[in-house]
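Here the complex is missing a single protein chain, while all its other protein chains stay put.
Going in written order, the chains are labelled A, B and C, and every chain counts its residues from 1.
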Amino acid sequence: MGYLEGIAISASINIVCICGLVILTGYIGLFSMGHASFMCIGAYAAAILTKYYSFPFIIALLIGGAIAALSSLIIGVPTLRGKMSADCFAIATLGFGEAVRIIMSNISHPYFGGARGMSGIPAYMNLGWALALAFVSIVLTLNYARSQHGKLALAIRDHQDASELIGINIFREKIKCLMYSAFFCGIGGGMMAHYYTYMVPNVFNATISNNLLTSVVLGGVSSVTGPAMGTAILTFLPEVLRFLSNWRLAIYGLVMVLIMRMRPEGLLAHKEIHQPIVQLVRFIRSRTVRSTDSGRG
Amino acid sequence: MDMFLQQLVTGISIGSVYALLAVGYALVFSVFNFSNFGFGPVMMLGTFSAFYAIPLLHLPLLPSILLAMVVAGLISFLMELTVYRPMRKKKTLKLYLMIAGLGINTFIPNAAIQIFGGGVHPFPSDWARATIQLNTIAVPRSDILAAVLSLVMLAALWLFLYKTRTGLGIRASSLDTDTAGLMGINVNFVAMIVFLLSGAAAGLAGCFYGMKYSVFPNMGAIASKGFVASTIGGLGSLAGAVISGLLLGFLETMIAAYGSSTYRDLIAYALLVIVLIFMPRGILGKGMQDKL
Amino acid sequence: MAQLELKNLSVHFGGVKAVQNVSLQIEKGEFRGLIGPNGAGKTTVFNAVTGAAQPTQGEIYFEGTKLNGMRPDKIAHMGIARTFQNIRIYPKMTAAENVAIGLESYPSYNAFSAMLRLPHVVRRDKEIKRLSLEYLDRVGILEYKDHEAGALPYGLQRKLEIARAMAGNPKLLFLDEPAAGMNTQEGLEMVTFLKELHSNNTDLTIVLIEHHLEVVMQLCQTINVLNLGSLLAYGTPKEVQCNPDVIKAYLGERRKTYGE
Partner (left out) sequence: MKKFLAIVLVVLMACSFAACGNNSDSGNGDSAKTDGDPIVIGFLGWSSGPDSLYGLVPQYLLTDYFKQVNMDGGWLGRQIDFRTYDVSGLGGDFSEAVNATNKLIQAGVDIIIGPSNSTQSTAVAEICNREGILHIPSGSSAIVTVDENGKTRPWTFRAGPENSDYLINIANYAYHELNNPKIAVLYETTQIDCVNMRDTFVNTLEDLGGTFVGEATYQIDDQEFRAQLRSLAEKNPDYIFMPAMGYKEIGYVANQLKELGYADKIKLLTISTADNKDLLALAGPALEGCVFNTTADMSSPRFTEITKQYYDNHGASGMALHVDGLVSFNEAKLVEYAINTAGSTDPEAMRKALEEAKEIDLITCPVRGYDEQHNLLGFQYNVVTVKNGQFVSLGEYAAPAK
């Protein structure tokens, strides 16, 4: 498998994960420092299904995502019921992330392998699957974001208390967003497992969660394609910076600071990457329609 | 019983490090409503300045701790000046400030590894390493110093905030930064003071951590515990930060002693989440009810 | 039976007795005024009814159902809508999207069909859009449908809030100082607008908090006067205007404001 192919797959996996977080962070305004745990759950679930029960890849991924989404209820129901502030929610997710990592490391069941992890996962992941799943995730998330569900999430982010008085069920909307994000992270985790074919629980640590959060914010809130682009950039950046050898990560951090400093709204806040093109197409279409009209006249 | 007292001493000493860090977070949060995620590097650089000053300048322990506080304060202020202030001027969401902080948190430690090397070093003070035997409990001198100096620092901070005009300005800004600006309070000046103070707290905490454990470029990672403590304490509440910092230290050591060291973090976080469920704004958090 | 009934309602915040032992009844289709000096507890009454504040004592009944302790969104879906003293529109959304929030605060299609954008979702979204525009039209700001709400002038934002509240198809509408911060001309326009609103929706009960006495006098059939958390007077505008207690409360307040 080629080098660029590998990075493109990594980027696609991250994009799938980000698609969920876009809704949680960019739309409803909750931020999580533990979403790697949902990747972990999805990864293990999908890997066990394909390795031991020979499930088809896509079905295993979906079930992995669904299990991740269900497990998000464990942390979501107690914390989102009261009006916990976004920062406190972040701490709760941080704790959940650590908890999942520790539990997974200590499960002695042979399927899980504890700290030794799981190896010999079928290598179903390839560039085609990765791009297709990333593409589908982006489309699904764009659809979700523009639907009434997405609008209600935005409303809650702007004015939580007022929105509740207007008639929005805050708890249900928040849980929905959390489950949505956990679902996509679970799928991303499953993709990861079937790409690397080997995984240990320590891979899904707090830094991964923070990287996910960073990509979403760097891409811009209330945007789906912005974060997707941000993720691609952040996946690619460490590789581009390889020529710096050991200074690479230092410069990576510096670039992050500089981007935030130059574009304090993120790359594409409140905008989508395809909007100008759509507008252009609409404009051209309206022109052509008018000209044919006039031609008929 | 011995075990309990020993763990209590340890809990208090690590708790006071958490508390100082939490106060640093809370100071910035109370005025600017965001958590400075670039706080770990501030602590690390402060500690390294003391680490190099002691052998190179032959500074005694206390002046070198003071130096660490000054250096950390200045670095924290430099961060505000170069990164946060320009971003705040553009009225960005606080999430963006936090991500910029995460960027700093990647940049400085990794640069430090290349400059200082990746090794782990002892804090160069033999005095601090010795222990005092109280009955059956061993108390390191550094722990006593940590407890005393943290108290002094917190008392000084309290006096400053509640007994001086500048302190009044800071408290006014913490209620409403925009209005405070309109009322003639120089918000930039307040920012300078707040970042200097929070940096100084980090420098102090870093020295204690260094004395108790070691000095290395990634030691700033411990600051995340300070973030947890300041959030649980009620964001922006200094008293809450101190309480929950000590509580976190206490919980960690006690769970390790009487619960399970494998599941220590898991149990500690579970307890904290339970606290949050019953006190969604943290232990001493301000009620942030939207005025409709 | 009255549509809305407050029985001995008290709301305390710590030591502050914001509302103290208030009882009142509002009939269906009425246009009721709720007036009083600053800090009289008018907004707190709204908050208690809509679920934003918990009553310390007393009961609230809407069409015979007890509202105490009910979740705010459920209360809203029983047919109680409100606007806010400090405007709470969604600044980054367009005017039409703002109304759509009030129109469909419980989504009528599930998240899966939303992700897949199934045909019925597309249909429903179109329907929402059409209805939103209708409500915008009813408050007369249709031309601003695609403007970012945060960029609209103050008066239009107030109207937008009313449109959003109306979009929930309420039986009872709470208006919290809809003319606040407007000049006389705009205030008059608002009065005319509210009059029309009430005459076009005869079944709709409107409760209005207003600081400007003139506005209330022109609009409301009956008025409750609150002072320092308690009910001071009740009656028609004429009666209330002549009530010496009311005059004293208002003058007292005015003296205080000028004195500072």
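Here is the rule we use: contacts are C-beta pairs under 8 Å (C-beta built on N, C-alpha and C of every residue); 3 or more make two chains touch, one makes a residue touch a chain.
All figures in this text were calculated on a predicted structure; none of them were measured in a lab.
Participant: Based on the whole assembly, the unshown chain contacts which displayed chains?
Facilitator: Spelled out, the missing chain touches these shown chains: A, B.
Participant: With the missing chain put back, one of A:57, A:171 or A:236 would touch it. Which one?
Facilitator: Per the contact definition at the top, the residue touching the missing chain is A:236.
Participant: Considering the entire assembly, which residues of chain B contact the chain that has been omitted?
Facilitator: Against the left-out chain, chain B lists 3, 6-7, 10, 14, 106, 110, 113, 116-122, 129, 131, 133, 138, 140, 212-214, 216, 218, 221-222, 252-253, 256-257, 261-262, 264-265.
Participant: Residues of chain A in contact with the chain that isn't shown?
Facilitator: Touching the missing chain: residues 1-8, 10-11, 101-102, 105-106, 114-117, 119-120, 131, 134-135, 138-139, 142, 196-198, 200-208, 210-211, 225, 228-229, 232, 236, 238-240, 242-243, 245-246, 248-250, 252, 273-274, 277-278, 281.
Heads up, the rule we're going with is that only the chains that are shown with their structure count from here on.
Participant: Report the chain whose CA-based centre is farthest from the CA-based centre of chain C.
Facilitator: B
Participant: In terms of Cα-based centroids, which chain occupies the most central position?
Facilitator: Chain closest to the assembly's C-alpha mean: A.
Participant: Quick check: how many Å separate the C-alpha centres of chain B and chain C?
Facilitator: 46
Participant: CA centre of chain A versus CA centre of chain C: separation in Å?
Facilitator: The computed centroid separation for chain A versus chain C comes out at 39 Å.
Participant: Per the centroid of Cα atoms for each chain, what is the distance between chain A and chain B, given in Å?
Facilitator: 31
Participant: Among the residues of chain B, which are close enough to touch at least two other chains?
Facilitator: Within chain B, residues 292 contact more than one other chain.
Participant: For chain C, give me the residues that contact two or more of the other chains.
Facilitator: Within chain C, residues 52, 84, 88 contact more than one other chain.
Participant: Within their complex, state which residues of chain A touch chain B.
Facilitator: Per the touch definition, chain A meets chain B at residues 25, 31, 75, 78-79, 81-85, 87-88, 90-92, 94-96, 98-99, 102-103, 106, 159-162, 165, 206, 210, 213-214, 217-218, 221, 246-247, 249-257, 259-261, 264-266.
Participant: Within their complex, state which residues of chain A touch chain C.
Facilitator: 140-141, 143-144, 147-152, 154-155, 158-159, 161-170, 176, 180, 222, 270
Participant: Would you mind writing out the residues of chain C in touch with chain A in their complex?
Facilitator: So the residues of chain C touching chain A come out as 50-52, 71-73, 76-77, 81-82, 84, 88, 90-93, 97, 100-102, 104-109, 111, 114-117, 121, 124-125, 128, 164-165, 168.
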